[in-house]
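This part shows subunit A:
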Amino acid sequence: MDLLGLANYAVFMAILIGIYALLALGLNIQWGFTGLFNAGIAGFFAVGAYASAILTSLPASGRLGGYELPLVVGWLAAMAAAALIAWPIGKICLRFRSDYLAIATIGVAEIIRLVIRTEGWLTGGVRGVTGIPRPFGDLDYMPSQIAYLAIVATLVLVAYLLVERQVKSPWGRMMRAIRDNELAAAAMGKQVEARRLQAFVFGSALMGLAGALFVHFNRSVTPEAIDPMIATFLIWIMLILGGSGNNRGAILGAAVIWIIWSVSELLTDRLPTEVAVQAKYARVFIIGLTLQLVLRFRPEGILPERQPGAPPHR
Partner candidate 1 sequence: MSFLEFLNFHLVPGIVLGSVYAVGAIGITLVFGILRFAHFAHGDMATLGAFIALALVTAGLTPWAALPVAMAAVAVVAIVVDKLFYDYLKARPKIMTVMASLGVALMLRAVVQVVFGVDPRTYATGIVRPDDYFGILLRDRELYTLAAVVLIVVGLTLFLRHSRWGKAMRAMSDNPDLARLSGVDNRKVTMLTWAIVGALCAASGFMLGINNELQSMMGWQVLLPMFAAAILGGVGRVEGAVLGGLIVGVAEEMSIFILPAQYKAATAFVLLLLILLVRPRGLLNGKVL
Partner candidate 2 sequence: MALLDMKDVRGGYGDADILHGVSMTVGEREIVVIVGPNGAGKSTAMKSVFGLLAIRGGHIVFDGEDITAWAPDRIVQRGICYVPQVDNVFREMTVHENFEMGAFLRRGDLSAAYDRVYGLFPDLKAKRKNLAGDLSGGQRQMVAMGRALMLDPKLLLLDEPTAGLSPKYMEQIFQITRDVRDAGVSILLVEQHAKQALAFCDRGYVLATGANRHEGTGQALLADREVAEMFLGG
């Protein structure tokens, strides 16, 4: 057996897990710590992806872009753009119970998708943006993958440390108090809305960054990347499985679910042709069922939230 091939696959999987971990961390800030049901992750992911793509890509006729700015600028812009979109949405929707926010964010993600598909002058429309630089992209396959993994891993680590610090600060304690106790939330009044908005915007910015990392990895982006199945619902399942309210849980959930999702295909590939196509639909069934089983038997996730003051989980 070819170990090099397996290693290549593992590196690739790790890169995607890193990108999903960023999305899950972003969602954890919104849902895990604050209780905000964002069902439009794909929208913020897309905004970040396109913002960075437009700013850093090679020039192309018929659309905005070709500024060839440095990557860091693109990534910062991705976070800023996602945050900028999140702000008015949060402003409108955070007053309501989470179901409304869920529906509203699905709607917003859908509008973002339609704008990206239709406004060719801005985003290249259905053809997307190509010619996006990838750091260390000129190296050979393996070194280039490893270099990209290093970048992604570093950013995940930085994001993790930042979020952990934030959560352990008075801000984080307050957010949890608000989430767990509506009365306390009401008593704190206006400030609560501001704090929730901060969490929503901060989480969305991380999602934007994940989008940027994704497009630089693929060197291209098209509207198909904004598929709610893969860019919204899978993230939810990752967070719930890993343990919402626990940042390590979010990262672990991203790893476990992506491995299940990816490896389940290796298994269905071994099936005879007649059932192989059917088995691909069954994969969607399995994801749905996994969610049910987690909710039923391990609703707190693999790594449950640590209560402040309680001994750390082992």
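The candidates came about this way: all candidates are chains of the complex that A comes from, given by their letters.
Things to note:
FYI, contacts are C-beta pairs under 8 Å (C-beta built on N, C-alpha and C of every residue); 3 or more make two chains touch, one makes a residue touch a chain; residues count from 1.
Treat the numbers as computed from the prediction; the structure is a model and nothing was measured.
For subunit A, the touching candidate in this complex is 1, chosen from 1 or 2. The touching residues of subunit A, when paired with candidate 1 in their complex, are 35, 37, 92-93, 95-100, 102-104, 106-108, 110-111, 114, 117-118, 229, 233, 236, 240, 278, 281-285, 287-292, 295-296, 299.
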